[in-house]
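One protein chain is absent from this view; the other protein chains keep their places.
Moving on, here comes subunit A:
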Amino acid sequence: MTVTTVTPPRLAGSPEQGEPRRRLRGTLRWLVPLGPALVLLVIFMAGPILWSVYIAFTNETLTGAASVNSHFVGFANFVKLFGDEDFINSFLLTFIFVIGSAVIGQNTLGLVIALIQRGRGRVLRGVVNGVVIAAWVVPEVVAAACWYSFLAEEGTLNELLGSLGLSQDWLFSAPMLAIILANIWRGTAFSMLVYSAALSDVPSDLLEAAAVDGASGWRRLVHITLPLIRRSILSNLMLITLQTLAAFGLIYALTGGGPGTASQTTPLYMYEQAFRYFEIGYGSAMALVMLVIGAVFSLVYLRLIKVDA
């Protein structure tokens, strides 16, 4: 993951160049290797993003007359959006999903696993890491299928609970809980890896010194470890929040947003509007709102954990 830039040694005895020339060479030095990637990014990312910003302000659809002569409608899509009950519902569900599965679930569980693993034997770490990362490595649809077979009516969970008389169709009775658990299960590995790396940077002599001074384990965690890794906490929170905000495949495969709209988070509602009802302009307006929400989350993190650069 770490990229090391090796500055090529300057050729001894190269003739002195004029200042502008040297600057140009300096620019070329990073521009030439970066160029192809930059061009690809502009074509395949900036292009579609700008297009989706544009169509958010039009009545563009995928079929029908508006698909060939769409026109500018100003903020009409956004006005409609904020009066749309289903959107408000999806927005609340997205919020619950992000807080529940990313901020609380993955983040805390990842940190706890990383902390417990610190200083344990290699074999144990290997096994735990392997198990946790395996959940992360499997494709989204496979993860969804696993959870489906676990939670479904004839699933493993109900087989276990059957004797207690608690069996029910979990995906139907508790769809939000189901998708939150599935997402925690799948995404914890990422947080765990980030925190394992961060914890290895915490100097052990500092912790030992605190222990000698009589600080309890909890105080050492709160006053030494957490402050030292807070930049990792920040970047981890940001990354998993953005990932979770956009989560689609897992929910789509597990509950399809249902029953009704009980687990229809905004990405699913967006998909339904854009690709089921072909309102691509409306869907794009929603995507823009999501983008703003992602930015707001990031700002909140920056404020909560003040980073001295």
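Here, a residue touches a chain if its C-beta (ideal position, glycine included) is under 8 Å from a C-beta of that chain, and two chains touch if they have at least 3 such contacts; residues count from 1.
We adopt the following convention: contacts and distances are computed from a predicted model.
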UniProt lists the protein of the undisplayed chain, choosing from "Protein GlxC", "Extracellular solute-binding protein", "RNA polymerase sigma-70 factor, ECF subfamily" or "Cytochrome b", as "Extracellular solute-binding protein"
Per the definition of touch given earlier, which of A:Thr63, A:Thr108 or A:Ser200 contacts the omitted chain? A:Thr63
Of A:Arg22, A:Arg120, A:Arg219 or A:Arg276, the residue in touch with the unshown chain: A:Arg276
For subunit A, which residues touch the unseen chain? 1-3, 44-45, 48-49, 62-65, 67-68, 153, 169, 171-172, 231, 235, 238-239, 242-243, 245-246, 256, 258-260, 275-278, 309
